[in-house]
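Removed: one protein chain of the complex. Kept in place: all other protein chains.
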Amino acid sequence: MTQDGTRHVPTYCYQCVAGPDLLTVKVIDGVATEVEPNFCAADRHPGGGKVCVKAYGLVQKTYNPHRVRSPMKRTNPNKGVDQDPGFVPIGWDEAFDLITEKLTRVRADGLTDASGYPRLAVSFGGGGTPQSYMGTFPAFLAAWGPVDMGFGSGQGVKCYHSEHLYGEFWHRAFTVSPDTPLCDYLISCGANVEASGGVVGVWRHANARARGMKRVQVEPHLSVTGACSAEWVPIRPKTDAAFLYALLHVLLHGSPRERLDVEFLAKHTASPYLVGSSGYYLRDRTSRKPLLWDTRSGAAVAYDTPGIVEALEGHFEADAIEVGADDEVLAEGRLSGETAFSKLLMHMASYTPEWAEAICDVPAKTMRRVAREFLDHARVGEFIDIDGVRMPYRPVAVSLGKTVNNGPGGFECVWARTMLAALVGGLEVPGGTLGTTVRLNRQVPSRVDSILAGPDGFMEYPLNPTDKARWSPNPNIRNAYRTMVPLAANGPWSQALGPTHFSWMFLDETPKGLPRVTLPDVWFVYRTNPVISFWDTPDIAEKIARFPFIVAFAYTHDETNHSADILLPEATDLESLQLIRIGGSKFVEQFWHCQGFALRQPVVATQGDARDFTAIATELAQRTGILDKYNAAINRGAAGVPLKGTHWDVALTPDIAHSPETIWDAVCRAASAELTDGQQSNGLDWWREHGLATRPFSQAKWYLYPALAAQGLRFELPYQERLLRVGTELGRRLHEHDMHWWDGQLAEYQGLPKCDDHGAVWVASLVGHGGTAEAYPFWLLTARSMQYAWGANVGMQLIREVADNVAGHRGVIVNTQAAARLGIGDGDMVEIATPQRSVRGRAVLRQGIRPDTLLLIGQFDHWATPFSKDFGVPSMNSLTSMSLDLTDATGSSADIVRVRLAPMGEAAR
Amino acid sequence: MTRWAMVADLRRCVGCQTCTAACRHANATPPGVQWRRVLDVEMGEYPDVKRAFVPVGCQHCDDPPCLDVCPTTATKKRADGIVTIDYDLCIGCAYCAVACPYQARYKTMRPTFAYGRAMENETKRRDDARLAVATKCTFCVERIDAGVAQGLTPGVDPEATPACVNSCITQTLAFGDLDDAQSNVSQLLRENRHFRMHEELGTGPGFYYLWDAADDGQATD
Partner (left out) sequence: MQRSPRSSKTREKHPARAEDPYGPDPWQQKSWDARAAANFIFGGMGSGLIVFAVLSGAAGAPLPVLLLAGLALVGFGLFSVALEIGRPLRALNVFRNPRTSWMAREAWTALALVPATLAAAAGVPGCDGLALVLAFVFVYCQARMLLAAKGIPAWREPLLLPLLIMTGMAEGGGMLLIANWQASVGGALVVLFAACVLARGLLWIAYRRRANAALAPRAAAALDRAGRVLLLAGTLLPALLVAAGALSGVGSVPLLQALAGVAAAAAGAYFKYTLVIHAGFNQGFALPRFPVRGARG
């Protein structure tokens, strides 16, 4: 501290998934006044140590007069949008008494209900960001037992769902990023990295632009990312798959074969695997290993035979066995097969640019040119040395936005994107298309270390079982991810990556075969507001009002905690204590040269009667009689670091309620020890002063290719034999239980995905609701706003003020000419309607949007949250209807809806 | 001599408004008063549309119109090019505000707070001297002066650099001494094509916009 009472306190901001940002807060006489970058971290943070605009809202967040400053209880037993909750302040003791009473009863009644679902449910928001703020609450949940974390609040429609599941399956890519620092040519289909990539994404892309990288933005509207791209291709919404398929067609059928990375395809993918007539690999009769044709020996051999030269194309005969679903032998003997690559060639033959033009409204010549440019920039055959490791250098990539890779059509887009990378050998190599982190596979600090050898020469993947012995129609939680979505796996994040809208949809009518979906006895809600952020939000609001007991960790009153029974004010970002891991590689574009930990610490005194989340978790554990398990969970690493390791033991005594400072001091010491292999054991005081500590992380670990090659593993592309098998098995299991409502989704399990106009799915849904494409001619889309995305910061005046400088934050963006045809002027009130619902807002006229498209940035439409309830800006979430028709096989749907637009009459004005 | 100047690389800017927010923090300006802001500019007709993000604020002109019109001498120009306002002299006539071709000047008549009444941080930073007078970007002159006094280099050392530049997440904004041929800004201007806003007015802005690399490593305009 300086003599004038000024301090600069290091901490982190993780309000969005693109974090963390490392910052300092200037504190004058105990009052937080300014946020600044942590300049000391500039050389370690991949965004130059800079801080996102959202972090500048934290000072207002701390002192916001609208904060809930003490625990509150509901006095009005009736719940609903039109009900005043009648919240009254209570003490912490009373609040804990009320909660403990419910939790104790749950434990007494059994942790699961008659349907087999957990009686306790918990929902978090923001792509995992609450984890960086909820202290040791995960330890409480781990100690508790079964918890349903599958009530979605945005997952599936607001995330990158197909990418999450298929990305992890194919290349350990929970999300996918271009290797921006080395990339020269990027096709960005709706990926709005300048809004969603955080400081690091924005920083890296600005540098890439300065370097001369060409980015082609394929998107129906001229987003911030489109604005900052070399070229904007205004594509018809939800037709990106056709665009990408056309590019694949040009690469496969319009370019000399040698311009592709033939060696990569032959050695590092399943392209040479022979596919039999039933669509499954031809296998060695004894070892059951997939066969390929060795041109050297002129024979079919197992894929891992040393010294072979794989035939990439052709039909071959082999003594083989073809094994289908449920280990069913489909054929045996002298069998004919063709290479997966040959199948791919034939499959893609009809997807010409001219075919695509009719669907996606992009000129065929543009697609041919883009494909040619992609190939021209790919540098096939070149190598680069990264930290002493020689790797192929392929500076071309494709990135996909959320609506592109969510819902019907998402699989096709993700597959086509990954195939574009594979065809030029640009998958998981410098300059190319990379995964960022793993969330479904075994979670380890480096995703490279998550690679385990799996079947058939591919990586292991923890698919949920579909075989008769292990598949169950009785899910562990309400959204039935284990039952319905093999790719969702069963890790800590899987519950949130299933069809999270099912938990809500099935409350009214559970489809045949699943146990009736029930209301949880107790629902904890933290940093999430599904009544605003999910789809079909009016319906969500109505359903939440039925929940018997809701405990909301509440910053302010909001639309979800409007139905809560207890509000608990937790010490917010600048008031509480937590240590998190930083560095390595992580979404959205966080690729570091180091890894380590950063501390979030109380910068100022806690406002009102708010409490540190760790203190709340400890109290809950103690009162519910699970303190020993809670401490044990912390000792195992539930707070981010195991407290006992090879070189250290700072484990907590299990049967004592420890203070947050004691707990985090131990975590800090363990983190120090982990970083230094036991050399140091710096406690909380050291971390408070320094804020972070790291150790080097090799750039070579950004890329999967070397580790895969070293293990002799191949990327599971292009053919999806494994998915075809599990899909077929899943279908059988479902049908065995007379469950036919998932049949449409089962069609997604294909060896090679077919492409169509995926927008037609939404038009069909419109027609099903009584509309017609002509009467509802607009596609309504949404887009992230950098100022708001994931931030739960909609009540921050500063954020509102600066966001208003960016076009579209004040209303619905309409193409100027389209608006003129409807008699709509800039700023006019308009009504956006589906056959079922309508919203109102002001028109923002722009040239940078297709005439058939409307855009509502963000998701406002608040009616309870102080300050933001006065915005007067509508949200598409009020218009979208949850439905199975719009759900894909991964359990996701997309942020898109067909609407009509009309000026509001004079009376309405 | 020294001539402090700002350079904004429009190729880099994404309109994130981080500089705007950082400026609001550093200078404790009231709601709506954005000494630094970033415009969202669209040009053309669908489908041939371009969009750019343009940081604006006081341009610290060589020949500032605000300086000449000020009846009180509250507006001054320092030898290093920074245009300042003496809040104790200013009568709040707003003549400078209409004279400025860059709409950089604000006048706030009464205390204004984010949520109606003052929060702790607003009370702590409250400065009534800035009420009812003209205010604008100062290039964070106090940081520059304090930094220079400590031997630091504005534009290089964060402690001596304007808050907007420190905060910029795209390296759009650069700050430095135009009179120093080796400074970051001199180098940027040499290596890139640039323009200044409303150059035809002859105000000589100390704020340059880069838009392309110079073909030969030397800027031509």
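Quick notes
Just so it is clear, A and B label the chains in written order, and each chain counts residues from 1 on its own.
Definition applied: contacts are C-beta pairs under 8 Å (C-beta built on N, C-alpha and C of every residue); 3 or more make two chains touch, one makes a residue touch a chain.
Just so it is clear, the structure is predicted and the values come from calculations on it, not from any experiment.
When the full complex is taken into account, the listed residue touching the unshown chain is B:11, out of B:11, B:25, B:60 or B:136. Note on the undisplayed chain: of the listed residues B:28, B:52 or B:148, the one touching it is B:52.
As for the chain not pictured, it touches chain A at residues 81-82, 208-209, 211-215, 227-230, 538, 797, 800-801, 804-805, 833, 835-841, 861-863, 867, 869-872, 874, 878-879.
On the side of chain B, the interface with the absent chain consists of residues 9-11, 13, 31-32, 37, 39-41, 43, 50, 52, 54, 56, 65, 67-74, 89-95, 97-103, 105, 107, 109, 112-116, 131-133, 193, 195, 197-199, 201, 203, 209-213, using the contact rule stated above.
To be clear about the criterion, only the chains that are shown with their structure count from here on.
Of all residues in chain A, those touching chain B in their complex are 28-29, 31-37, 39, 47-48, 50-53, 56-57, 59-60, 62-66, 194, 199, 202-203, 206-207, 209-210, 222, 224, 226-228, 232, 234, 786-787, 797-799, 801-803, 805-807, 815-817, 846-851, 867.
Across the complex, chain B meets chain A through its residues 9, 11-12, 14-18, 20-22, 24-26, 28, 31-32, 34, 37-40, 42, 44-47, 49-53, 114-117, 119-122, 124-125, 158, 163, 166-172.
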